[in-house]
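Only one protein chain is missing; all other protein chains are in place.
Order of writing sets the chain letters: A and B. Residues in each chain are counted from 1.
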Amino acid sequence: MSAAIGDPATDFLVLQDVRTHFDLGRDFLTRQSKGVVKAVDGVSLTVRKGEVLGLVGESGCGKSTLSRTIMQLIRPTSGQIWLEGEELSAISDQDIRETRKNFQMIFQDPYASLNPRMTVMDTLAEAIRTRHPGLNAEEMRGRVSDLLRTVGLNPVQMKRYPHEFSGGQRQRIAIARALAPEPKLIIADEPVSALDVSIQSQILNLLKRLVREMGLTMIFISHDLSVVRYVADRIAVMYLGHIIELGSAEAVVDKPLHIYTKALMSAIPLPDPRAEKARTRIILPGDLPSPLNPPSGCVFWPRSPVEHDERLKTVPPGFAEVYPDHWAADCPFCVEKPA
Amino acid sequence: MADLASKLPLSPAPITPEQLEQGSSLWSDAWARLRKNKLALGSLFMFILIGLFCVVGPWLSPYDSQAQNLFAGAEGPSADHWFGTDTLGRDLMVRVMEGGRISLLVGLVATSVSLLIGVVYGATAGYIGGKVDAGMMRFVDLLYALPFTIFVILLMVAFGRSLWLMFVAIGCVEWLTMARIVRAGVIDLKKQEFVEAAVSLGLSNRRIILRHLIPNVLGPVIVIATLTVPAVMLLEAFLSFLGLGVQPPNASWGVLINEGQQNMEIFAWLLIFPAFFFALTLFCLNFLGDGLRDALDPKSAGD
Partner (left out) sequence: MALLEVSGLTTHFHTRNGVVRAVDGVSFSVDRGETLGIVGESGSGKSVTCYSLLRLIPEPPGRIESGTAMFDGQDLLQMTQAQLRQVRGKRISMIFQDPMTSLNPYLRISTQLVEALQVHSDIDDKAALAKAIAALEEVGIPEASRRVRSYPHEFSGGMRQRVMIAMALITDPDLLIADEPTTALDVTVQAQILEIIRQRQEKLGTAVILVTHDLGVVAGTCDKVNVMYAGRIMESGTAEQVFYEARHPYTRALQKTIPSLQKKGQKLFTIPGLPPDLAKPITGCAFYPRCPYPKVAGPVGDVPVLRDLGNGHCHAECHFCDSTAPIESVLPEDLAEDAVVGDAAPAEGGAA
């Protein structure tokens, strides 16, 4: 398990056995515990400098909680997080605000992610000021125009309000805001799923270009493997608070190891009628189990088409390097080992 | 990546402020919608006229509102006294103007007080949430449970009667509703991603509340405020009626209406003039409030 994570002193971002649980408190009358939601339950991960790590999973798998835990918007229940050798999880709640500008997020819904009462200029200036507090009006205008040009918007529109832009343009503004504080890591949380197909590709191209030209490090969250495959260098597949597969984008998409990854791949509808008719789908039975009461042992056993033995229904499997740099949950029923 | 700025493309030419296209804010859009609403705009205009009449009027009038003239007692409207005189021979028009000053002052000041307390209190409770929110809102519930009249009587007994105390008393009651509305709005907004984006910039709570939350709940708050002004004026009239508010020889519309109704069978004008102005103001504010609601929230308006 420990081999999956890098060296906290030298690697860019390292997570070790991070858990984020939400205690639902006690019932008002009976004083019985309402339970604990184990949204992130033991994630170890390394993000390399300059890479795009795709984080894939269905709703409720804990990918959003994990990203907010990395950003320190939610503090982890246990485990450690290091950014460039500094242990973020050890910083006190009072001082954590200072570190937040190192992480910026691009959100899913461009209609909710911009303050409707602030002009583009005000929104971006507020973000720039967190890094450069002393800029005068002219310098600020210069920086805002540069940012807008970078994301493909016309700087003469900086005095306009969000509602005067289309969804795709708003997402560009949100990307500009994420770039403004010169963050060390950008987390893009489903940045294209709310956009129309023809606009999606514009935004994906923009993100790819920014990554290439600026050397950004990014965690790209999506439920859509085909989109992630296109942007990410490596992909981590998450299920019920655990990472169950991790490897290069090509390896995970073309030679998935875990049966859940295979099911995810086969569920993506292909825009090709003949291929669609020819393929056999792995249709998973049932729904995602509740993170309030996750299965013990291998998290996937209740939905797995392959019957698990009693040991793996109780003892959680580790994480093993099946091929070089291609990791998967060490469960012989979910993952076929190479001969 | 720390020197990300250096990697941005150099601007071909600096943008000058003159080149910038001016956006239209949601406020200016709302104003444009309000301007199309004839009833609301007329009400606003009428309300300003009434205000001017009350504020400027007494300086232009040759009469002193408290100068009694027992020989000219209770005369109907005439060329000298357009609204007539009351039983003590005081010019009713000046008294209506001065009464209006007090009534409008009570309405506006008490509403402003309740606005200020309510917005800050509600936004803080809603934003911080958890136990702080629970505690703060239980306090609001406690004040809600207090019977208003007894509360005012207690205040009067403890501190003696004064106009300022009445502002405090009314403000203390009215801010509760405001706080609840603002809190509910803030709790809705807090889940919006732009607030999360502000948090992830490391902005202070104060800045997030002032820049990102309050401007976005102000729409419904303004509507409630316009509807609170008439409510407060009615409360003042009620308190004055009980003898807890403005006392003679000072006048408010509430006091004048009270005096008028005692004599309405003989000297009807004593009731008609103050009641007319009072009712007109209430109508104006209510129409204005409705118009503002439609203008600020175009989705709710029947288009």
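Throughout what follows, a contact is a pair of C-beta atoms (placed from the backbone, for glycine too) under 8 Å apart; a residue touches a chain by one contact, two chains touch by 3 or more.
Everything numeric here is computed off the predicted structure, so don't read it as measured data.
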item: Among A:144, A:178, A:264 or A:312, the residue in touch with the chain that has been omitted; value: A:264
item: Which residue of A:19, A:48, A:97 or A:223 touches the chain not shown here; value: A:223
item: Candidate in contact with the missing chain, chosen from A:6, A:62, A:76 or A:168; value: A:168
item: Hidden-chain contact residue, picked from the options A:71, A:284, A:299 or A:312; value: A:284
item: Positions on subunit A where the hidden chain makes contact; value: 58-59, 149, 152-154, 157, 160, 163-169, 172, 196-202, 204-206, 208-209, 223-227, 229-230, 249-250, 263-264, 266-277, 281, 283-284, 286-288
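Everything below uses one rule, namely that only the chains that are shown with their structure count from here on.
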item: Interchain centroid distance [CA atoms averaged], subunit A/subunit B, Å; value: 47
item: Complex contact set, residues of subunit B against subunit A; value: 1-5, 7-11, 14-15, 17, 19-27, 192-194, 196-204, 211-212, 215-216
item: Residue ranges of subunit A in contact with subunit B within the complex; value: 71, 73, 97-101, 103-105, 107-109, 112-120, 126-127, 130, 138, 141-143, 145-147, 149-150, 155-161, 163-164, 174, 177, 179, 181-184, 213-217
